[in-house]
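Below is a slice of the complex: some chains, not all, each in place.
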């Protein structure tokens, strides 16, 4: 009862949270207790640590720095922060984390960010505009993402939505979602099932079961499907009755804010 | 057998113009002091190899030391862009920078192949990505491909081969060495063992030189006979860190954004903080 009252109070006094906070909470809710999760830095790391601090205390966080089962009490700024190593069940070398842990498909879920993403969930974090060798914007590049996208049993992408970042066709395929559509992952030999959700600051997109095109299936309180379509660079399909997601609970917000004193801006892909 | 020398001597003897140099350390134990010494000694035409170029290569690239960069993730972790890297790629400043880019898994396996004396390594990776065809893309530098398909002779499955990395020199920072030049580091271990074992020569800066290396949980030990030069440089990883000795200077990483965003601010930083400074004072 107490929880319900608190929730109602939070809803009444909206907006008590930012769009980024809602996005992070929604992403955290997508993780189940006991899962193993390969975590990218930035928003994905915030969401995974929020899940561990709330409904999924047994979530196993794996970072590409080789830390398995890291339990940071606050959000790391980088993927190789000392507190990840000091709180981990095991620390292994970087070749080992990719070869023995990620590649064989033993990780349940990969949690990725994106600079650009297309309707088949392909991700670009390499270059935007111009030519590859002479780009308008040089992004950081691949990091661990291509193999996270290929080999985790499933992938969740956490990214702010805009018509510039949600594009018909990415300028460079850094990490493969569904390629050009059904059958492509199998043809390419990618062992994981691919991206199951794109969680944005507006709502949630999921692949259409037949076409694999990402479709709006969920919206946060107060966000319209029209707004989501406007902030998408392709003709975004909307499911018949998009679910209206619950806003963050006070417990979720408290946990998130005490992790970080705010969410780290995912500026590393800008 | 490793010689224990000054940082200046180590860099002078081990790193020459035109060398392929791998300065490794995955967020942890990045050999910044050695990187600054390379800038001070005005090395040129280097091929810089590093999974995460990080600030250290942003600085070397901005200082004009590099001809080519081989890497897998070129951002300022948790902060944003590496502006000197971007300026080199986007505007060829201070000079054009050839790039050869991979995923982390690919880079790690390229070092493994190098350390193992093999010409290539095999992984599941790159299929369907544009990384696979980077040499053929418009305005690319068209260097020889380092990613190719390979067929399993038992199952017929197609996997991906990546070419071995064999640097001329590896440069790493470690917590300790003993007087015989045996090197020990612990915490996030990255690819430093592979970088040293894949390289012809190596330079290791250390927090401490001790009489005896007592075993530590999670330690990696490189016997002195695999190391060329050891230099005693306390704090030599700053603004990265050495677990148990220093902490990561996150403020420095944040502050670097403004310094590096602007060519003049960067050049001033070089002249004020690197060229005149003794080893280990970034």
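For clarity, chains are labelled A and B in written order, and residue numbers in each chain start from 1.
The rule is simple: contacts are C-beta pairs under 8 Å (C-beta built on N, C-alpha and C of every residue); 3 or more make two chains touch, one makes a residue touch a chain.
Everything numeric in this text was worked out from a predicted model, so none of it was measured.
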| item | value |
| --- | --- |
| Formula for the whole complex, using the labels of the chains displayed | A x2, B x2 |
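As a convention for this text, only the chains that are shown with their structure count from here on.
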| item | value |
| --- | --- |
| Subunit A-subunit B separation of Cα centroids, rounded to whole Å | 29 |
| List of subunit A residues in touch with subunit B within their complex | 41-42, 64-67, 76-82, 84-86, 91-95, 98-99, 102-103, 126, 130-147, 150-151, 172-176, 179, 184, 188-191, 264, 267-270 |
| Subunit A contact footprint on subunit B (complex, rising order) | 26-28, 51-52, 71-82, 85-86, 89-90, 99, 101-105, 108-109, 111-112, 123-131, 134, 137-141, 157-159, 187-191, 193-194, 218, 241, 243, 247-248, 250, 253 |
